[in-house]
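Only a portion of the chains appears, each positioned as in the full assembly.
We just call them A, B and C in the order they show up, numbering each chain from 1.
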């Protein structure tokens, strides 16, 4: 598939999620971006920090809000070979959360390691 | 009691218009009157006739239109804010009307409470 | 005259709630909704400030916004009330004016 697009360039992409879901559309539309990126056979990383950690909080129920609950899509990412999910430890702690509160398997890393990881990327898209 | 409602942000990108709609619906259900919903700043974008959201999501523009139809709520779009952002008569959805910013101040005077939803 | 202050942004992202708390008078009400609901939860870095504010002000949080974000309404800071949109309307009616901290 790589060859279809550009002769096999594989870049390290990171999608950085910093915002809570539902209050704004960024979480949902970043997820749409991530799904599309799967078709391009790039080296895709997802990072959740700051309020972005709430995007993958277990037990989301939007019935009373009228919004679509798009959180099950995070669990479907594996099927698209998107498996590099990183969550920032400090962001979880500030919000009283732990990895057990999250709906997907992630690697919990420190802020310092998150900063290092960002430095290894070719393309960073933050919302 | 008479409520005036101000909506400051466009549909989908922010939850503001959803919250404003839910507030308006709840107020009417409790027997209050919604004197006017005024759309200002990017709020004017709630009145686009061209929005076609995915069928499995809510339709914000239609929600407002239905509220206006069912309860004769006055949906007013600010003319100046609309001109900047491309909400004019030819892009306006039925159920909304375009008028001046004075309609917001008037709502502040006439309504018992004016409540704003935004970013 | 008492004010209903409304806040819809996370205190971790924006200063709205801090600014609101700095301007709320004793007896005022504060409504947390949309992304601000995280402020109502126990165990966060903001919880102590909310507990403190709840001594002078009536603090409410919208249940629908908590549930959407997977936050347990049973786990809010002591003194915070979980309400629905009808309760939100009551708050707006019961106070003399509404100040939306946008």
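Quick note on the criterion: contacts are C-beta pairs under 8 Å (C-beta built on N, C-alpha and C of every residue); 3 or more make two chains touch, one makes a residue touch a chain.
Just so you know, these numbers come straight off a predicted model, no measurement behind them.
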Exercise. Since just one copy per chain kind is on show, how would you write the full make-up of the complex?
Worked result: A x2, B x2, C x2
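Basically, only the chains that are shown with their structure count from here on.
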Problem set entry | Of A-B and A-C, pair with higher C-beta contact tally | A-C
Seminar exercise, completed: Averaging C-alpha coordinates per chain, one finds the centres of subunit B and subunit C separated by a number of Å equal to 24
Problem set entry | subunit A and subunit C, separation of their C-alpha mean positions in angstrom | 28
Problem set entry | Between subunit B and subunit A, distance of the C-alpha-averaged centres to the nearest whole Å | 33
Problem set entry | Touching two or more other chains - residue numbers and ranges from subunit B | 15, 22, 119
Problem set entry | Set of subunit C residues in contact with two or more other chains | 8-9, 34-35, 64, 84
Seminar exercise, completed: Given the complex, residues on subunit C that touch subunit A span 8-10, 12-13, 34-35, 38, 41-45, 47, 63-65, 67-72, 84
For this session: State the interface residues of subunit B toward subunit A in the complex, per the touch definition above.
Result: 12-15, 18, 22, 54, 56-58, 63, 119
For this session: Please give the residue numbers of subunit B that touch subunit C in the complex, ascending.
Result: 1, 3, 8, 15-16, 19, 22-23, 25-27, 29-30, 32, 112-119
